[in-house]
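Note that one protein chain of the assembly has been removed; the remaining protein chains are unaltered in position.
Chains here go by letter, A, B and C, matching the order in which they are written, and residues are numbered from 1 within each.
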Amino acid sequence: MASEDTLPQPLQGIIPPMVTPLSDRDTLDVDGLQRLVEHILSGGVHGLFVLSTTGEAPSLSYRLRFELIDHVCKQVAGRVPILVGVTDTSFYESVNLANYAADAGAQAVVLSAPYYYPAGQAELLQYIEHMVAALPLPVFLYNLPSHTKLTFEPDTLRRLIDIQKVVGLKDSSGDMIYFHKVRRLARERPDWSLLIGPEELLAEAVLLGGHGGVCGGANLSPKLYVGLYEAAVHHEMERVAELHDRVLQICDSIYTVARHGAPVVKGLKSSLACLKICGDFLAEPFYHFGDAERQLVRERLAELQFPLGLPRHTRPV
Amino acid sequence: MASEDTLPQPLQGIIPPMVTPLSDRDTLDVDGLQRLVEHILSGGVHGLFVLSTTGEAPSLSYRLRFELIDHVCKQVAGRVPILVGVTDTSFYESVNLANYAADAGAQAVVLSAPYYYPAGQAELLQYIEHMVAALPLPVFLYNLPSHTKLTFEPDTLRRLIDIQKVVGLKDSSGDMIYFHKVRRLARERPDWSLLIGPEELLAEAVLLGGHGGVCGGANLSPKLYVGLYEAAVHHEMERVAELHDRVLQICDSIYTVARHGAPVVKGLKSSLACLKICGDFLAEPFYHFGDAERQLVRERLAELQFPLGLPRHTRPV
Amino acid sequence: MASEDTLPQPLQGIIPPMVTPLSDRDTLDVDGLQRLVEHILSGGVHGLFVLSTTGEAPSLSYRLRFELIDHVCKQVAGRVPILVGVTDTSFYESVNLANYAADAGAQAVVLSAPYYYPAGQAELLQYIEHMVAALPLPVFLYNLPSHTKLTFEPDTLRRLIDIQKVVGLKDSSGDMIYFHKVRRLARERPDWSLLIGPEELLAEAVLLGGHGGVCGGANLSPKLYVGLYEAAVHHEMERVAELHDRVLQICDSIYTVARHGAPVVKGLKSSLACLKICGDFLAEPFYHFGDAERQLVRERLAELQFPLGLPRHTRPV
Partner (left out) sequence: MASEDTLPQPLQGIIPPMVTPLSDRDTLDVDGLQRLVEHILSGGVHGLFVLSTTGEAPSLSYRLRFELIDHVCKQVAGRVPILVGVTDTSFYESVNLANYAADAGAQAVVLSAPYYYPAGQAELLQYIEHMVAALPLPVFLYNLPSHTKLTFEPDTLRRLIDIQKVVGLKDSSGDMIYFHKVRRLARERPDWSLLIGPEELLAEAVLLGGHGGVCGGANLSPKLYVGLYEAAVHHEMERVAELHDRVLQICDSIYTVARHGAPVVKGLKSSLACLKICGDFLAEPFYHFGDAERQLVRERLAELQFPLGLPRHTRPV
């Protein structure tokens, strides 16, 4: 099947980390998945990232991960590049997943540090070098120290940037000082893509030279994030201010309902259920909201003027 | 096969977290494994813990984990209880592994927090409750916040201690204040076993009411740790001081050779290779020592008077 | 003397945290101080912050702190507002210092959390309320969790923002998600000033609604930071990109010479010594550079085209 030929280099724009619609712990919500993919693509996004942190990848069985890759690759059918998360604590299982993704037609994989053992930069460097050599697709690195306990330090990146198969980095550290450092050291690779994770930082990341964002909120409002990205690219500062503020409103309302872990995923899945796109089941260790929290999500979506009352197929955001 | 009938309650003594002998990334060193199991059992240990952190469990493919369980269960053949680590980020894969272990004849499983997402106590409590209900064997909880980002807080344990199928806790936090707190709240469960992880703390843990230790060093010197355990049980304070100091010497010499991650596993595997018990291959993200470090391990073992020159089958420690 | 009448509300622009020129552990370098103040003011800055973290305030004796306040207030003589850091672990000593500053003619004080005991938000809120009531000048809050172990959480700020005497916040957390949250909740106080600490973040802070920056680098190159501030205010995006990059170059070269603590202060003082503005003595626990590091600073300043060869009084940056 087609693959890396269709991956723009550098990859630019909004690449949503898709939530994984589930109807049970080990059952994909296939109908919800179809609606969600179309909802996201209708917003004009520039790629789709499956098996991300937002997609609850580490919580899913391997069987379900394979099934998800199959469905999404078939449905997207080349309309946008598909990136597949293959981060795992086991080298073998990562490579296995990547091979599956390549066969299914994905365009790239996303790889973070193996996340169980606290390791050092020397191990991280060697791990990525070995892994990249074994992977069948272009690789985006993924910096997420809150989950992996390990940052891709600039000195490590300086080495990894020389590997042609590494085509970019998604930075979810939330540390813009780090982001600017990486941006400067990646200048020698014009085909290299630097993407921001936290959507609260999309505006400044793009205004100051980043290539786009992997925004969880684009599951819900793909047009909003695409619009903010484009306003920032074109330095339309009033529009940037307006849309940046809209993003902050979503973060301050939808993502603050959960009292414990995974507030973004819970908020997104609950919102998508309100919009009748897919259900709000979460894999352990997380659980969907109770009635009080669901009601709160509904109220906040209404305040934010999401079209709760419209029938399912006319739900543009 | 037999199972929980043969699990003493409380489980007491030394239960080594066995290293996993490998000849390659995805190949078990079967001969080394046989020698290692006999070496450990010859020291009079009170159980064997496979697929632990020291055993590199999260780095192994599932296929290899199954193979390891098979081999160990067959070889041990009921001589001591076998505990199998089933911690995973995926609920489904944990249960699958536990079912396999039960069928193979293991006596208990060891379960920590799912370690990718930072979660809260509410999620941890519900996760363990659901998981324990789905598991086919008695469960030891495993407190290892350095790797899982989550402590079993006393208020959470207070709830979990009421579940009969939970039969103990291994505490690898290194925090003796926590250990003493858990000891006090576990008093209402005389069948419950409180085991210490770090071997530097074995002496005080047993002197002050703990039930034993899951000591990595017992891969190398099982008799030493069994001896220290027994001296502490019997309040033989001079012998405790002497053996405690011997343990600290091992920690300060063998475990300090590695400059980066996994210093204990690297030190143990390199030492076992010097003693011709098994090879020193490590699964990614770790790597065995180079020549300089191997030589240093050899010198330190000699200083510690390990019998490097003896033929393989007469390797008493 | 004059005081708060001359404090613009909101305070906007570049307010350098002045380094404290010392000729010995407890001796002010009075001549160096005079040159430094004029050097900074010549760059068009909008205020001056003495006894900051960059100014080594907690390392100085109280006697020297008083002497410094006297000198600076006399020399500045109302040309720009003077902010004085009064953060201390002792309530009494903070108030004493603030009274001294008010008598000397300063316009505002800067107050962070008392930094010895790890405290909670409830204590922080009550502490700031009591302190503000006892202080004779308008108060800028100072968020610096890396040093104080305590963040001004949004819920705490929501309460503090109602106190008229609190006129702004300097955020040195480095966390732009936090910065945007604070900016939104401060909207109800148009007289309130939100300033960014890390100079790598000045561009985005001002582009997205912040009021300015407390940039250490403005000790060295006041015009550069004033220029970047103004370009950002006027949305001159090309100039923003150029000057932002110049700032990052300084950070990546001058502030990376030190291998241990206080790299920014050491880099700044060493640079100021190269430029013959003041000496490079640092108070304990820090120490000025040795010869090799001094030479490295000199080389890097030359690469950055600082005018090392010019006579002292013609040192425009």
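The definition used in the following text is that contacts are C-beta pairs under 8 Å (C-beta built on N, C-alpha and C of every residue); 3 or more make two chains touch, one makes a residue touch a chain.
Predicted, not measured: the structure shown is a model, and the values here were computed from it.
A.B. asks: Shown chains touched by the missing chain?
C.D. replies: In the entire complex, chains touched by the missing one are B, C.
A.B. asks: Determine which one of C:V19, C:L33 or C:L60 touches the chain that has been left out.
C.D. replies: Of all options in C:V19, C:L33 or C:L60, contact with the hidden chain holds for C:L60.
A.B. asks: Of B:E153, B:D175 or B:E230, which residue touches the hidden chain?
C.D. replies: Of the candidates B:E153, B:D175 or B:E230, B:D175 is in touch with the missing chain.
A.B. asks: Identify the residue among C:E123, C:E153, C:E230 or C:D245 that touches the chain left out of the display.
C.D. replies: Touching the chain that is not displayed is residue C:E123.
A.B. asks: Contact with the hidden chain only, please: which chain C residues?
C.D. replies: Looking at chain C, the ones touching the missing chain are residues 25-26, 53, 58-62, 64, 89-93, 96, 113-124, 126-127, 130-131, 146-147, 149, 259-262, 283-287.
A.B. asks: Using the document's contact rule, name the residues of chain B that touch the chain not shown here.
C.D. replies: Where chain B meets the chain not shown: residues 174-177, 180-181, 184, 198, 200-201, 203-204, 207-209, 235, 237, 240-241, 244-245, 248, 252.
What we mean here is this: only the chains that are shown with their structure count from here on.
A.B. asks: Taking all residue numbers used at the chain A/chain B interface, answer same if over half belong to both copies and different if under half do.
C.D. replies: same
A.B. asks: Calculate how many whole Å lie between the centre of chain A and the centre of chain B, each centre taken as the average of the chain's C-alpha atoms.
C.D. replies: Inter-chain centre distance comes to 36 Å.
A.B. asks: Centroid of chain B to centroid of chain C, CA atoms only: how many Å?
C.D. replies: Their C-alpha centroids are separated by 51 Å.
A.B. asks: In chain B, which residues are in touch with two or more of the other chains?
C.D. replies: none
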